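Each chain you see keeps its place in the complex, though not every chain is here.
Note that the chains are named A and B in the order they appear, and that numbering of residues resets to 1 at the start of each chain.
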Amino acid sequence: MSAAKPNQIESFYQEAEAKHLIPLWKVTAKLLPPEPQTKVLPYLWKWSDLRRMAYRAGDLVPIERGGERRVLAFVNPGLEGKYAATHTLWGAVQIVLPGEIAPCHRHSASAIRFIIEGSRSFTNVDGDKCVMSRGDLVLTPNWSWHDHGNESDQAMIWMDGLDLPLVNDLDGIFFEPYPQHKHPVTQVNGSEQKYGGAHLKPTWENPPATRSPLLNYKWEPTYDALKRIGEGPASPFDDVCFEYLNPNTGGPTLPTMSCCVQLIRPGVHTQAHRQVNSAVYHVFEGRGHAVINGQRFDWERGDFFVVPPWAWHEFANESKEEVILFSVQDTPVMQALGLYREEAYTENGGRQQVSGSFGG
Amino acid sequence: MSAAKPNQIESFYQEAEAKHLIPLWKVTAKLLPPEPQTKVLPYLWKWSDLRRMAYRAGDLVPIERGGERRVLAFVNPGLEGKYAATHTLWGAVQIVLPGEIAPCHRHSASAIRFIIEGSRSFTNVDGDKCVMSRGDLVLTPNWSWHDHGNESDQAMIWMDGLDLPLVNDLDGIFFEPYPQHKHPVTQVNGSEQKYGGAHLKPTWENPPATRSPLLNYKWEPTYDALKRIGEGPASPFDDVCFEYLNPNTGGPTLPTMSCCVQLIRPGVHTQAHRQVNSAVYHVFEGRGHAVINGQRFDWERGDFFVVPPWAWHEFANESKEEVILFSVQDTPVMQALGLYREEAYTENGGRQQVSGSFGG
């Protein structure tokens, strides 16, 4: 190998570019940083804004085919040009007014709803009318037909969580409107009747392995589980934190999104850790704060916030009331692809690997 | 091949026997019948006998090391010389008197308890003290230390279900007494606190994949699940029948035994079917009858009965009260080994394969 003259190299680079080639050695530092260099920023959306604007949208805009849903979605300030709460997750609030029905459609993105306000609304998932109240978690797995309706006399607001940014980045989006506005109802709370029981499955059903047979995770048993721990030990990082399960597999609710509910008991200030996954949090009850990469976010009931990938984060509840957080996390994606990693923050500022598919 | 003279064949057979060989063609019909030729017989044990004799045993016999447990086990009349309810399953009633503790031990056979009478007794499983009441299902998986105690002022009776005959046939039995009479208690109802919640798992635990992290399936949520079906459709063969799940896998409670609880609603008479697995049933509530291979068995609260492998069976509840059956089944064995098969009985006496790992 002879010593190259600068102009020889430069002309080589020009030819490479012309041939649609990039020399790795020019971009190694950018492509292979020691740790993830995410553009996702931590951010907080206030419930006072979200609720007011949701109702305002109810005044201004109908729910129609084409627009499909009256949804206000979080746009991460770090992700310009992309409509996403994090690089992989869509988070939003949706409002349905009394008597409205959001038209039936299906898509290859999966979705969850977590109900914030109202009752006697429903999501009809492939004909199973799931009746929803505050605190319920309702799934519309990948490619399932779904419409939403409100049969009460109050507006209904819920959180939407979707893997839409991920599925779009993977060039995997398919969408199809249902021929009619509504899907016929074949059962009411069918999945809940059959799979809502604790650790039981009906022997007369053969549900598909690829999606959870339970579509509506009701709030009451969820809250019972949170309270059952009492004063007992829990996670140093998340306090009393439970993951919702697919009862057929013991795995996450959806192949792309894990849902978690956590109780931060009064007086608890958790230890910081960081995980390679990202998350969208909803403050279901109480008030407290999170410290994310050194920045403090004070939140209260109804607020939403985002934890970026590989960001140190800790939670504090300095009040005398319980704090309950609901979150959607892209953990299953990182785990399925062998990319999951987690580290604990130690007192002296050091790191300690907690778990992961690779590392150490 | 020349025509063989009889005495040539006979001397060949004699030599074969002397060399510890058997010509298959002499025993083909015996070894390869068209369908299973089980020795297991259907049989019914009456609660009036069982309860009386359990109390009598309480009078006569202490619980001691060596004997280990005050247990009366079902001996299937078809299985002479074998202590077993079916070819694979052990079924029994066990009584513990107030203040007694059955000494701690472990074995490679797995066990379940289903509580019939009493409360404030416990099974301590590897240090987790599981407090038990009527209707609870408590697991002691393979090789877990366990002792049983009764802290109430009433005798406690439960059903024992074990895979002991199977594990013995497989030459897989190991047994070890704990050095002390009791195992130290490290938590009380710990598994229930953490895994008893509906379709939730604590994120701060990493339970072993090989056993259920939930050890005590409480009766109340179980009964709720049975009732939730209401008038809805259920199994044509078993009416409202649920299988207990390992919440980490969605699979059966134990690798060798599936536990089921079923509600036969008033007026229901199920369709007959047969399955290659066997089962031990306990009548938890109500009265009714089963027809097993054409023989009628009338049972009432507390009774036990056995359904042999590949036996046609149907259930009837002609009363106005609900019937609840609990059962232990060796289905997971047959499924894991690719041997599961099931057939429905059709009106004209024909058969129709329902499902199975092989066939049709």
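In this text, contacts are C-beta pairs under 8 Å (C-beta built on N, C-alpha and C of every residue); 3 or more make two chains touch, one makes a residue touch a chain.
No experiment lies behind these values; they were computed from the predicted model shown.
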item	value
2 chains shown - copies of the sequence in the complete complex	4
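Note that only the chains that are shown with their structure count from here on.
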item	value
Intercentroid distance (Cα basis), chain B paired with chain A, Å	41
Chain B - residues contacting chain A, complex	192-204, 206, 214, 217-218, 221-222, 224-226, 228-230, 232-236, 238, 240-250, 260-261
